[in-house]
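The complex appears here without one of its protein chains, the remainder shown in place.
Here is chain A:
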């Protein structure tokens, strides 16, 4: 088992991540300090959660480009409710955020499932629709920090056992996913649907329904992140998390989730997100202008996908492998 791990993509990613941290540490001491690493993790929490949701969708041979718009819309809704009705408890707002995210995810999922519309078309459409709805409900106005309640802003920052709640939520989601993906029938169904949809049908898996489930879960997580994002940065406006959908896809690709479906792990997605998050945090430390960030993300995606393609040729974790050539 240890030997398997050393040869795996995850091990290479871990090595790359450690190397990255050490390189930054060698030039700017203090970066690798536990406290700083914890804050890098905290900064990356939202990306990790979304990347995990996206992983499920990509595993089933789909893609969800609407996650960032979903996040921004739910974030705006919770902020506006909070500003207008400070009496509504934060727990209720979080529940609303998740429910709203689930509904948006289900909308994507139902179009893919029942009407067979290609996921990239569906989510390209809902990406603009969800984003546009923010403008409609807010009238283009911002919800600023002073309009939000203290409790609303405090939750993600509240420290528990040395880590902010935001980090704990990410850890809980990671743990939940480890169980869902590796230890549940639905988790195996995601791989089966993406690995070989025909074989999946013959084993009694409803391909459309499984995809619907993936979109729904991803949507719910995006809704949760909507609250987390807006409360953490204490501002809500139309362009919140603009372009973030691509960061999420990038994290998955770097983490070795194959865009062709059926291939990838929870660990990979988390590491991919952490890799991207570490780069983003290292840039200001290294005194590099934030304007470099986009080009570096792009280069990282290209290198990662080229690298993954090479290693995929040698081995693949496709279940139902024997049926692979039957289609």
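The rule is simple: a residue touches a chain if its C-beta (ideal position, glycine included) is under 8 Å from a C-beta of that chain, and two chains touch if they have at least 3 such contacts; residues count from 1.
The working rule: contacts and distances are computed from a predicted model.
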- Item | Protein name as given in UniProt for the chain not displayed, "diguanylate cyclase", "Autoinducer 2 import system permease protein LsrD", "NADH-quinone oxidoreductase subunit H" or "1,2-phenylacetyl-CoA epoxidase, subunit D" | "Autoinducer 2 import system permease protein LsrD"
- Message: Out of A:120, A:154, A:172 or A:286, which residue would touch the omitted chain in the full complex?
- Response: A:120
- Residue of A:38, A:88 or A:296 touching the missing chain in the full complex: A:296
- Specify the residue from the set A:13, A:40, A:207 or A:282 that touches the hidden chain. A:207
- Message: Considering the whole complex, not just the chains shown, which residues of chain A touch the missing one?
- Response: 63, 111, 113-118, 120-122, 124-129, 131-133, 135-136, 140, 197-198, 201, 207-208, 211, 238, 246, 249-250, 253, 259-260, 289, 291-302, 305-306, 309, 327
